[in-house]
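Of the protein chains in this complex, one is absent; all others appear in place.
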Amino acid sequence: MIVTPDGALGASLLPAFWVAALALFVLAAAVACVPRVSALSPTLSTAGSVCALALGCGLLLSGVSLTASGSHVLGLATISVRYDGLSAVFLAAFGLSAAAASLSVVGERPRSRPEGAAFPLFLASIVLVLGANAAFSFLLAWESMTLLSAFLVVGLRPTRAVVSAGNVYLAMTHVATAAILVAFALLAASSGGALDFVAWHAAAPGLAPVTRDVILVLVSAGFLTKAGAMPFHVWLPRAHPAAPSHVSAVMSGVMIKTGIYGLIRVIVDIMGGGPDGLGLLILGVGAVSAVMGVLYALMQHDMKRLLAFHSIENIGIILIGLGTALLLQARGATDLAALALAAAMFHSVNHAAFKSLLFLGAGAVVHATGLHDLNHLGGLGRKMPATMLVFGVGAAAISGLPPLNGFASEWLTFQGLFGAAGSGAVEPLARFGAAAAVGALALTTALAVACFVKATGVTFLGLPRSAAAAAASETTPPARFAMGFLAAVCVVLGLAAGPVASALLTVARSTMHAGAATATATVPAVTSTPGSGQAATYAALTVGLLVAAAIAVVAAASRRRTTARRVDTWTCGIAPKPAFQYTATSYAKPIQLFFRRILVPEREVHVEYVPGTRFPSSIRYRSEITLLLEERVLKPAHGLSLQAADFARKLQAGAIQLYIAYIVLAVLALLLWAR
Amino acid sequence: MNDWVVGVLLLAPIIGGLIAWPLHGRLVEFVAIAAFCVAASAGLGLATAVPGAGRVTAFHGGVSIDALGAYVLGLTVIVAALALWASPRYIRHELAAGDLRPGDEGHYYALFLWFVATLIAVPLVDNLGLLWVAIEATTVVSALLVGINRSPDAIEAAWKYLILGTIGVGFALFATLLAYASSVHVLGESSDALNWTRLMSIAPHLNPNLLRLSFIFALAGYGTKVGLVPFHTWLPDAHSQAPSPVSALLSGVSLIAALYALIRFHLVAMAGLGSSFSSTLLVVFGLLSMAVALPFMIRQEDLKRLLAYSSVEHMGLLAMGIGFGGPLALLGVALHIGLHAITKATLFLSAGELAQQYGSRRLSAIRGTFRAAPVAGGALGGGLLMLGGLPPSGMFVTEFAIVVGGITRGYWWAAALAALLLACCFVALAVHGSRIVWGHAGPVEAARGIDGAMALRLAAPLLVVAALGLWTPGPLAAALDSIRAILGATGV
Amino acid sequence: MTFTAVDAARLLDACSTSIVLIGVLIAGTRSIGRAIWLVAAQAILLSAAVAGVGLATGSNHLLLGSLVTLSSRGIVVPLALGHILRGSPVRQERNPYLGPRLSLIAAIAIVFVAFMAVDSAALGGSLGPVSAPRALPASVAEVLTGLLIAMTRRKGLSIVVGLLVFENGLALTAFSLTYGMPFLVELGATFDLLMVVAVVGVYTRRMLTVCGSLSTDQLRNLRG
Partner (left out) sequence: MSAIEPTTTVFLAVLQLAAFVLFAPFLTATIRRTKALLQSRRGPGLLQPYRDLAKWWGKLPLESNVSGPVARYAPAFVLGAILTAALLVPLATSRTPLVSWGDLLVVVGLFAAARFALALAAMDAGSAFGGMGSSRDVAISALAEPGLVLALAGAAIAAGSSDLGAISAFGIGRGLDLLDPAHLLAAAAFGIVIIAETGHHPVDNPDTHLELTMIHEGMLLEASGRSLATLVFASELKLAVLAAIFSAAFFPFGAATELAPGPIALGLVLGFVKMLVIGQALALLDASVARARILTLPDLLGLASVLALAGLGIQVLLP
């Protein structure tokens, strides 16, 4: 049973899109189980994802919302959805990422048939999560998403490491879900047992402060875990690299965003903002996640692990935006809050685009060489130029370079921070916090540039560092097309930053239940503090065209008739070897030294000499950084808990007399209690 | 008419057992299955008659089955059917391996049938005294089953089960006496002074002191059979040492039977004392059970003990849910009872398969079932996921209902802790399960022949549990509703 | 002469107190054989009390009940246990967790506590003509004594003896509270008790064959 509130133009199509998307995903899953036609599955899920994309864009353009509900179990609706603007934004992001990911494996054979079937269902579960508007259907979709993604990570024939990665992932997300469940139950309890979000929003103002804070803490912990923000990130860099690349693309591009979506949905939409402290808290979490995420990413030389840590970084940037929004919303600066919230959404969409692109690129490289380790790659640009081009676009976008989309959203985030730091509504300490976050964000973007110069350069430029890299070949046409699509999206979203941002601003305002814009809070033309000074603006399209023009002019001018003379690379006069090049590890070395206090590197050099001489026959160098949280906190805590469990097991000591004593004592205690 | 059905229902297994006792080989299997089929048809007939009539009585009210009783009866029949279906394969292997002596199979099937008979009797009788007799009888018979293979461990487990069970249920007798005393004050000496229906009708007039004491002793007594901490100590021993089909019956049904008795007392106490007293106790002991079961699940070396402790955990959850009250939680409890029974039975059956194939129950030995034992291993893994309450398991729904119901009823801390403990217990199960399925297998006995019957027997129940997580069929929904009404969600 | 309610009450009180005393003696003895016969004596006193109440109230099912009690608890069960005992090498409780003297003292303490703590008035007073104020506290003391024995002994049989003392306590409660239960329940309970003893017999024989003794120290392998 489906209804759309007002039949705006084209809105009548939207239900069809929704049904089609889900149906196609289910069909794709079914098809994947049938040996003869299983090759059709990726095509079908691509179609489904495109439907989801269309649905998201349609909802955004028409401004209507889509409601639907499905079968019941124990009187609880398994499907009860309402797609509003917020859902639409994330749905569109999902559509981009999922379509490309599904397309990239057209013609590939999945690791196993169950996994081939699980992928479309995983996509369907995300669609349902993004729309659910009642506690049960949300958690049902949420947990299905968790389980399916965990299965996709682990697969049918995992190695021991992958199994443990899957366990860590499942454990953390499941406990996090328990927190969310309790928070939802509290909301239900304080709204007379109602389980739907609308009733909760209605009851939210009446919440006792303590209850509200408990709820906020629980949902924050729960959703931040799914989002992979520090210090809840431990599962992420283990799980994402283990999955096949197209799965990692969706997990990293969209699934962790459902955590962000949940935060916005519950805190901003349902609860109408948190207490004064919450914004700063989220802001701090975001800043830490951003800086530490990119630092750890720089230290990785496994391509997919590097990208996984970058997901933590980008979640951090999104959280900086969200934190700013909450900070300002709690202090009544609605216009700026909406701006910051729009920034967070914008970066979520952008990250979905370029992170999926990069993961698909990494997948193409792994597919071509079978290598994960950057230190064995190199010179792939000559073998796979298309991949290099799109990967470069993705790298530039994620590094936040104008005029691409990453820069646009980071620009908005910066504006939000400037606004918060300058706003009179905010007390000085919080303003200083925002100002400090500006520094953190700047550091993050600069480190991201370093990291992606390293990733791109070491992989695609220079000489191949291994035979496998030398023998690489370009990836399949569908994969190339998928990556090209995402690269185009990165460019378009960057150049169309203005309209996109203003659309998101509308969504943000409606999500915050704020009226129409009062000040000139439209983009491009954002006043950091309305009234004073001149609008700080970023005219993406014109700047982009200007840059392009300048580049074109210079390039044309400096082009010569005569072709260049080819010579060997200068290596002080001896024949160049691949071993002369900087590796990924050595490239990141200066930064490792600069930040050695935080990264705590351990180096180990092992030299073997030619017998009898002082001439080294082989030198092996290994450098590992210490993940402080894991090493110094979590591992000891784990050990302690196991010891505690062992101690508790002494209760069951085996002597029947002891057991009788338990019973007697319990009875006596009961009798005393009942007196 | 009903008298006859009930008579057949109870006598068929007893007589079948008597016939089976001296027999050997295929014949005894045939006898057992035949006798059980008769009883099962009678039992299902009765159970299905209840929803229409609301209450089926026989023997002048001596037997009186309401929706709750019918539910427990139906579950007993279903789980017993699964266990009996799995028995021949299991017992033959035991005989071949020399763990059972030739001739024991006759005793096994006889005792099995008698155990089923006692279990069936529990939900039938209306008289709390006879209810106690039936529960005690289950202890005696199942104690013989637990120790049927004469290994020292089995004897130890059976011995502890017998002694602790008798002492515990002794307290239950005490509770019954007190209830009787209180009702005799009101009714005077009459044969139906212990009938639950009568007690409920006169509950408000009962002496509150007696009632309070009575519930306390019922909690201790039937709590022992339910496996609530700290009365649970016999449970992991007995459930792990018994032959796997019997473990399935013990964990699947006999716990529920005892819980059924406890519920009866709880309802009387609620009717007489108001909800707070007994509910609080149930919540406290339920929480305690979940909390104590966790460490034993985290560090566990024995597969069947792992499952047994998970039973303790789930019984704790059910006790809590009953204590919470309220429509949502009780609906969850009603469904959870059935889902847990079916899932746990299946898990024990698959665990038995694995234990026999690997020649050990040690978790460190049972590894890499993905290759060595795809069906049983898959069933175990899937069952553990179902038990952990991940969708599409029906237990996701029930656990959601119980936790949310609890918090909406104001039991914030208890329900929140329960949610946390549930998650942690799932983590423990998942870690063990992943090692079982994918761990590095040691030297494995050549994979036993996968017979289709086994695959069906292990897969079908799990599929049912999964299906019930997505959709509740109309009749079942109606039945659950009436059970909830009985459990006292009326008017909430 | 007629046997009045007052006489019945006096009889019930006397029997119950002496049952408790016997229970204390059981707690204090090392010899398992003696313990078994003391339990039998308890049962006989119990049935006597029941018979008395039955005569006083003129209810037949109480008389029947006393017969059942006498035959089952007083004769069959002790004989069975004696048979098992003859089969086992050890007849003494060598080193219990709580020595005879200490457990004797403990039992006495329990009795005092029970008599001070429990007053039948709180439980709605005694009903009917026969009012025996000591019966209920005595039964509680008896129950606890049984549990004490079961908790502090090492030998399997001694634990069973404790169990029986416990059961006698329950029976005494039944009679002192409500003149017993409905007859059907009575029969069922007795039957269960007999079954329990039978199963105990089975398992003690197996224990002897497998473990070689009845000491529960061998029965401590199942842990954790």
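Each chain carries a letter (A, B and C) given by its place in the written order, and its residues are counted from 1.
As a convention for this text, contacts are C-beta pairs under 8 Å (C-beta built on N, C-alpha and C of every residue); 3 or more make two chains touch, one makes a residue touch a chain.
All of these numbers come straight from a predicted model, not from anything done at the bench.
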Give the labels of the shown chains that the missing chain contacts, considering the complete complex. A
Out of A:Y296, A:F346 or A:Y538, which touches the unshown chain? A:Y538
Write down which of A:G381, A:G394 or A:G654 is the residue touching the left-out chain. A:G381
List the chain A residues touching the unshown chain? 378-379, 381-382, 385, 392, 396, 399-402, 407, 411, 414-415, 418, 421-422, 428-429, 431-432, 435-436, 438-443, 445-447, 449-450, 452-454, 456-458, 461-463, 524-525, 527-529, 531-539, 542-543, 546-548, 550-555, 558, 560, 562, 564-572, 576, 578, 580-582, 586-591, 593-594
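Assume only the chains that are shown with their structure count from here on.
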Which chain pair is joined by more contacting C-beta pairs, A-B or A-C? A-B
Need the central chain here, defined by C-alpha centroid distance to the all-chain C-alpha centroid. B
Compute the distance, rounded to whole Å, between the mean C-alpha positions of chain B and chain C. 31
I'd like the Å distance between the centres of chain A and chain C, where a centre is the mean of that chain's Cα atoms. 70
Counting only Cα atoms for the centres, state how far chain A is from chain B in Å. 45
Junction residues of chain B - those touching two or more other chains: 159-160, 163, 167, 213, 236, 296, 299
Where chain C touches two or more other chains at once, by residue number: 147, 150, 159, 219-222, 224
In their shared complex, chain C is touched by residues of chain A numbered 649, 652-657, 660-661, 664
For chain A, which residues count as touching chain B in their complex? 71-76, 78, 135-136, 139-140, 143-144, 146-147, 154, 156-158, 160, 163, 166-167, 170-171, 174-175, 177-178, 181-182, 184-186, 188-189, 193, 195, 641-642, 644-646, 648-649, 651-652, 656, 658-660, 662-663, 665-667, 670-671, 674
Would you pull the chain C residues touching chain B in the complex into a rising list? 59, 122-124, 127, 143, 147, 150, 156, 159-160, 163, 166-167, 170, 173-174, 177-179, 181-182, 184-185, 188-189, 191-192, 195-196, 199-200, 202-203, 206-207, 209-211, 218-222, 224
